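As you look at this complex, bear in mind that one protein chain is not there, while each of the others sits in place.
This part shows chain A:
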Amino acid sequence: MASSLSICRSCLARSAPSTLLRFAPSTSTPRLRLLPATYAPLTLSPCFSTTPKPLAGGGAINRAKARTSKQVKKKKVKTHFKIWNHADSPKFALMDAIRYIRAFEVGNDQRQMKYDLAIKIHTLKNGPTVKSRIQLPKAVKTDVRICVFAEGKQAEAARQAGAVAVGSTELLEEIKNGADLNYDRIICHTNFFPTLQKANLGRVLGPKGLMPSPKTGTVVGDVSTAIQAMIGASEYRERQGVVRIAIAQLSFTPEEVRDNVKAFVEQFGKDLARIEDFDKRINEVVLSSTNSPAFSLSGEFRSDVGKIPEVSEAAAAEAEAAIINSPIQVDEAAGAEKMVAL
């Protein structure tokens, strides 16, 4: 009896690992079938039959008729943005991706060109989306022009924090008389806000979206911290199941890029976790730049294939471990796969 037991080959093939562990069949109970090994030839159609057959070539017409007579089957509505199984496609260590990207970007202005990071998420189409801002360890866009209305000590602090123009009543007069408004943001200190309101500058500043108001967080008690937050911060939001952000300038060193990527992925993981009741997971992290193709990241800093490990870079190795760990907290399924791959 035991000799006639056989394992179905198709079932074995299906239980191969997949990145979408949620949909993968469970591997814990292998499926056995009580079928003889000589079962396959028996499934072939018999040479003759006693039941009458429809005429040859009529099959398609019959099917079409059947479809019109019955109710038309509704197309399945997709609730989630499409995600792909990218387990077989190659992944790049950050250093390798950077080496290729720099080759593609040779001869371009290193300050204008940016590394772009795109994160593909497994998410509902109509659920809540992520929208936030982050203070990267090394800011990408630092030339934000800020104007500050403040007096006394706060004015000095603003000047030190990097505001382009600082002033009080005399600055108000200037703007009223039609001075050039070459600013990206205008901040006002809380003590000075009543005078600003009396000055009726809403007509001048309002259309440009520069009018300070407590709602937008531009009327503040501590001017210098507000400026620092504004200079380095970059905003990101989820669109069509993907989050894109300019993560670094091309002139940054690989270590600076790594720190920025790590900080962003960590914060983004927290953002996803904050949205309760909805299952959102990171599917893929892709690095590209202004003029280069996109590289799917493996989570390593450098690939050590064919290289002698350096002792002096123990600190770098620690950071590498951290960057590998960060996606695992967010996406257990992909993380487990990565651990297996490593």
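The rule is simple: a residue touches a chain if its C-beta (ideal position, glycine included) is under 8 Å from a C-beta of that chain, and two chains touch if they have at least 3 such contacts; residues count from 1.
In this section, contacts and distances are computed from a predicted model.
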Exercise. Just go with whichever of "Ribosomal protein/NADH dehydrogenase domain-containing protein", "Aspartoacylase", "All trans-polyprenyl-diphosphate synthase PDSS1" or "Ribonuclease kappa-B" UniProt uses as the name of the absent chain.
Key: "Ribosomal protein/NADH dehydrogenase domain-containing protein"
Practice problem: Taking the full complex into account, find the residue in A:90, A:178, A:194 or A:207 that is in contact with the omitted chain. | Solution: A:90
Quiz prompt | Touching the absent chain when the full complex is considered, from A:118, A:181, A:233 or A:275 | solution = A:118
Self-check item: Missing-chain contacts mapped onto chain A
Solution: 84, 86, 89-90, 99-100, 102-104, 106-107, 118, 120, 241-242, 284, 286, 293-296
